[in-house]
Structures are given as C-alpha cells and as structure tokens.
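One chain of protein is taken out of this complex; the other chains stay put.
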C-alpha cells in the first residue's frame, strides 16, 4: 500500500521528528532520549487518534515511521550547524505535515463512522498532540497553547473539509482544499505573528 | 438518551471545565489553550476509563461535552471578577461532579463484567484523572497528591457501592448513597482541612 499520500506523509514525519530531536537535544537528552522524543513527536497524535477510534496505532503496521526516526537523527547531527539556516525549510515541511495529518485524521475518523465534529477533533489531535506530548516529556508547558495559531489551523481546515463534503466535491478536491487551508492559515499566522488572544486571568485578591 | 443523569452530569462537566479554564488562564494560555485544558479536565478521566474498558470514549458519542466547554468559556470570561465570590458555588458543583463521575465509572465497569475492585479504581479514575492530566499540561505537580482528600472520597464511595450492592439494595438507592458519601467526605475534608498524612521522605545522607 504505497501511494503518494505515504510519500508526503513520510516527509512530514521527518519534519515532526526533527523538531522533537532538536528540542530534546537542547535539553541535554542522550541519543536514546532524542530518538524516543523524535518518534513520539511524529506518531503521538496519530496514536491517540487510533486508540480513541479503537484501531491499532498506525505506526505498528509499517516500519516506515520508525525508519523515519533513524533517518532524521543523522540529519540533525550532521547538519547541526546548518539547521538554523534551514529553519524556513523545516517550517515548510512541518506545516505541510500539519495539513496532511489533519486530512488523514479526518478521513480515518469518518471512515470509522463518526460524525464530522468528532472528525475535526481527531484531525486536530493528529496534527498537534504529538508536539504536546513532546513538550510534556521535556517538562515544558506545551508551546501550542501560547504561541502563534497552530492547532486552530487544523480546526479551520476541518470546517473546510465539512463544507467541501456538503457541497459534494470529490474526495481529491476536498482533501487538497483542506490541506491547503491548514497550510495557508499557519503560514499567515507565522508571517503576521497572529496569536490567539490570551484569557485574562483573574486578579489574585488573596495569597495562596 | 436524555435522562436526569445526563443533566446532572452536564452541570458537573461545566464545573470541571471551569476549573481547567481558570487554572490555564492563570498560566497565560490563549483562548484555544484554555478550551483544550477545560475540555480535557472534564473528559480526561472518563476517557482513560473507557480506553481501559475497551470502549469508545464517551464524549465521542454525543456533542454535549464539547458544547459544555464552549458554554463554560464565556461564563469564565464574563463573570471573571465575580468568580472568586462564586468559589463556593463552583466547589459544590465540582464536588457533585466527583460523586456522579464516581458512580458512572463504577457502573460502566461493572456493566463490562469486571470485579468490584476494578470498578472502584475506575470510579476513582473517572472522578480524578482529568484534573491530573490538567495539572500535567500546565506543568504543575498534580494538586491531588498533596491537598485535601479528593480521590480518596471516590475510593470510599466505591466501598459504599460495594456494601449497598452486597446488601441487595436497589440500583437507585445504591447510586444515591454512593454519590452522597463521596460528596460528604469531600465537603468534610475541605471544611476541616483534612489531608492525608505525608510520607516522610528518607533523609538524604549524601548528595546527588
């Protein structure tokens, strides 16, 4: 079962893995640790989705995701000094990954017979939960909750999928439109540093 | 399938969600972040229970829990300045929620054919695991493990359920007695600041 979706998915997996490896290396994790964090960043979201859907986690069915981790590690180690200059390239792949993962998550959920609102949540989890688990493992507050729009791009993409589907667009058009919107929203958010507003916390009136 | 249990569950869900929203807002999470934390606080415990029981997570079957999150957010934002004065009200709902979630967790587990000791654990997980996940996501040591009796109230309620069931009480009586005991234990614990004793750590005899 080797198709175009698998190939793009693999590039996205690499981008996700590399983000996990870089952030854990900065925390002085050893080689084993960065491999684990890289792998978990890449497959964590889809694993939660599959468990919730009652399916076998996708990465247990083909070694390609594990192989991706072992390809990503030498890339990070060898091109270390140049990775900073590759930040734009990595951002592109990460963003494509977000778009693809969202589409995959939505489709798998609809295929299982769940309604659209569940599919949108699962698409978002597929795209974002890996980076949340990564941040928990390196003991940081998940970046996702405080930075430029990220997971919300998946949610918006999910509504686009819903719309296209309601209009009876073909599967192909629906998928491409969804991924494109996710990528567009994310790119615009970073370019113009669009963040969700913070929720004003209550003033503390007393200590403790 | 809309019955009295659903209605009370919904009020409890709101109380749980509000606690997640308030704590994450205090950590400067954005609007998306507080929605996620609020939702996870409310449904996290039941999700772990359902995965362990091999069931589809309950919140994927009806949008009411998701809707609850979107209702809780404006409540927190609009009544922000008054929420401190509503702390007692929120505490009441949170405590009722603990009682209800415990009962729901026990029943679902027994319905799946597991023995009582598993049901008591699942009742406790249903009531408490959401707040543990919340604290992990906001990068705090779970409060639960160091404050007034909380999860233990569920455990005690579980034994009451067991006792009532052994005495062949009707389902209705058993459920009400269990929830009532959970609520009573929790209220007394907070009123009299009853905490579990700490385990004395070993004296460090050497560094590192």
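Per-chain residue numbering starts at 1, and chain names A and B are given in the order in which the chains are listed.
Simple rule for what comes next: contacts are C-beta pairs under 8 Å (C-beta built on N, C-alpha and C of every residue); 3 or more make two chains touch, one makes a residue touch a chain.
Everything quoted here is computed from the prediction, not taken from an experiment.
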item	value
Full-complex contact with the absent chain, from A:24, A:41, A:109 or A:154	A:24
Missing-chain contacts mapped onto chain B	51-54, 114-115, 117-118, 121, 132, 136, 139-142, 144-146, 149, 151-152, 195-203, 205
Positions on chain A where the hidden chain makes contact	21-22, 24-34, 36-37, 47, 51, 54, 56-57, 60, 63, 66, 76-77, 80-81, 83-84, 136-139
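Rule of thumb we're sticking to: only the chains that are shown with their structure count from here on.
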item	value
Distance from chain B to chain A - Cα centre to Cα centre, in angstrom	29
